[in-house]
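Here the complex is missing a single protein chain, while all its other protein chains stay put.
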Amino acid sequence: MSTAAGGNAHDDVLVRARGLQVHFPVRSKGLRRERTGAVRAVDGVDLDIRRGETLGLVGESGCGKSTLGNALLRLVEPTAGRVEFDGTDVTALSAKALRALRRRAVMVFQDPYASLDPRTTVGQTVAEPLQVHGLHRGTEARAARVAELLELVGLDPSVASRYPHEFSGGQRQRVGIARALAGEPDFVVCDEAIASLDVSVQAQVLNLLRDLQQRLGLTYLFVSHDLAAVRHVSDRIAVMYLGRVVEVGAAEDVSARPQHPYAQALLSAVPLPDPAAERRRERIVLSGDVPSATRVPSGCRFRTRCPRAFAPCPDVDPALQEVEPAHTAACHLHGVVGVPVAAEERAGA
Amino acid sequence: MSEPVLAVEDLRVRMDTPRGTAHIVNGLSYSVAPGETVAVVGESGSGKSVSVMALLGLLPKRAEVTGSARFRGRDLLAMRERELRAVRGDGVGMVFQDPMTSLNPVLSIGRQLTEGLLAHRRVSGKKEARERAAQLLADVGLPDPRAALDRFPHELSGGMRQRVVIAIALAGDPALLIADEATTALDVTVQAQILDLVERLQAEHATAVVWITHDLGVVAGIADRVLVMYGGRCVEDGTVDDVFERPAHPYTQGLLGSLPQLHDGDGGGPRELVAIGGTPPPPTDLPPGCVFWPRCPVRGDERCAGEQPPLTAVGGGGGGPVPHRAATFYDAARDAGEVGS
Partner (left out) sequence: MSAAQDPVAVPARRISVRPARGRFTTALKLLLTSPPTLFATLVVIGVVVLALFDELIAPTGYNEVDVQQRLLPPGAGHWFGTDDLGRDVLSRVVLGAAVSLQVGAVAVGFSLLVGVTVGLLAGYYGRWLDTVLMRLMDVLFAFPAILLAIAVIAILGPGTTNAMIAIGITYTPVFARVTRAAVLGVKESVFVRASRSVGVSDARMLLRHVLPNAAPPIIVQTSVSLAFAVLAEAALSFVGLGTQPPAPSWGRMLSEGRSYLEDAWWMAVFPGLAIVLLVLAFNLLGDGLRDVLDPQQRSALEAARAKPRRRRRAGVGA
């Protein structure tokens, strides 16, 4: 999807992450509660999100994609690395500047049943960003803007005085989208925004998101485990595994020609609603379970389940390298590139 | 044609609620042959889960269930609790969505398996029960089965737990396995492993499977026949090929058309999703005619508005032994088209 203005909006980077890390400490249960380790939810991510594009972020549970989305908005604090929003470093913002950021960079949450305060009306929920940022002051102006937003997401403005429990999941999700758009943001993180909805409602919301992007010139980070949906809405796709981005490229390229063994396994595992295709396909079935994020394998973290692991994998932590134009993957099969593991660690692996 | 393992006839489930009488299942009929996999597909509120819970007597007492469900010739709905208990876990194995609630968190895996084995008298004593339990865990692909016997559910991952649930379900060598959204909560790679496993086990034991899901991709991969449910009724049924390639009922067409595609055939940009407008009706307030009428974009026949169309054969289909039927008054064959056109 490109902006209404056309293709060239893609050269400009709106959100940039470098070496982003989010580690959650694990503390012992005793009296002294010492730090015994860390959950490496996001473990060194470099990412560029271009203005006007939709970047799809896929991965399975525990890969860190939701944490990454939250960290980009500083809803969770990064433990290392930088995030730049429109050129400004957001990792070191004052409280006032952070609030200003919250107007321009917003999130749509997964659970439509939990993301709306059950004790405030839908209108009040949608108006909240307006109140926080002092927009459309005055009762009438505000009410008019709320009505406008509700219509924008396909709801009748008269529902503003009703409470969330009076609505279905899909409708509540629309309210969540209206709230996100109230302050006229530039960047929207959709964190599994359609996962909790019925199939036919998912299509409605996907269409709505696409429509809004065209009309309002939004930039999306679409976080999801649903590969088909991601393929449908994204311009580019990034695949995550155990805290790292292992492959990035144009949506058509990544889905048709995945280069990283994990991405290949992931794509081969997605069930297709086409019986003939299902009968034909060869599934790559991975062995074992995902390692714990507190004990990440040394070198390439995927090597414990990779059907094509070979000699350099335990010793060198692969970096993203270009495998075809604008398509990168972090795998030594395309050439051993990366950070060698320190000798002491290697001995223990 | 051998006798079907399961034959459901005009199943109806009603429940009184503060908002009125909810008609959750409205006349469902289907049969499952030995070794066959039938998928029941529908969204939330379609009645698919309630229909199987009714078969096994798992609904609350105030639910009124009518119709018949013959399992190996005996009507499940006419059985008393004691007889049903004998059937559950012995002739019929069940796998539900959340392994964390299907498994008892305070009992070890081994205990949960041996409990069932001993209760249904399939083994002669505890020692043999343990042997058999370890064998079952190995069959479902659990690494190090003997050690796993002493583990607890929370020590295993989601995929492993679901394998244990499958092991328990298959412990009694059932003729029928009922899986209700069994892989919905699992990651896609784990789901692939589980689907593989079920197919393999099914082939080995010739078990019939009723697989309930909302995921059409899973259906395409695992099912021989499929039933599409909406508003408590079956609106279309047939082989997977017939229903997926030549969907006849507007709801099925809408459902298939609203799915985002992972791979587009023609290489152009992804096509626009054709969403079905509106929302499903509440079970307390169903429309008089076809349940789908208020949202139907086709509206091929005025009779659909006032009268519930019966399942009629879709002409011009594959012509195989399994009929392809849709609940429409108009000639669905005329409108049955390719998906995504």
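So that you can tell them apart, the chains are marked A and B in the order they are listed, and the count of residues begins at 1 in each.
The rule we apply is simple: a residue touches a chain if its C-beta (ideal position, glycine included) is under 8 Å from a C-beta of that chain, and two chains touch if they have at least 3 such contacts.
All values derive from a computational prediction rather than experimental measurement.
Among A:F85, A:F109, A:Y220 or A:Y241, the one in contact with the hidden chain is A:F109.
Note on the undisplayed chain: of the listed residues A:R142, A:R174 or A:H260, the one touching it is A:R174. Contact with the omitted chain, checked across A:R145, A:R162, A:R283 or A:H334, is made by A:R162. Summary of contacts with the chain left out: across A:L20, A:L73, A:V146 or A:V270, the touching residue is A:L73.
When the omitted chain is restored, the residue from B:S46, B:Q202 or B:T279 that touches it is B:T279.
Although one chain is not drawn, its touching partners on chain A can still be listed: residues 73, 75, 98-100, 102-103, 106-107, 109-111, 114-120, 128-129, 132-133, 152-156, 158-159, 161-163, 165-168, 170-171, 174, 176, 179-180, 182-183, 204, 207-208, 210-212.
In the analysis below, only the chains that are shown with their structure count from here on.
Our note on geometry: chain A versus chain B, Cα centroid distance of 32 Å, whole angstroms. Per the touch definition, chain A reaches chain B in the complex via residues 60-61, 168, 170-171, 198-204, 206-207, 225-229, 231-233, 252, 255-256, 265-278, 283, 285-286, 288-290. Chain B makes touch with chain A in their complex at residues 43-44, 143, 157-160, 187-193, 195-196, 214-221, 240-241, 244-245, 254-256, 258-263, 267, 270, 272-277, 279, 339.
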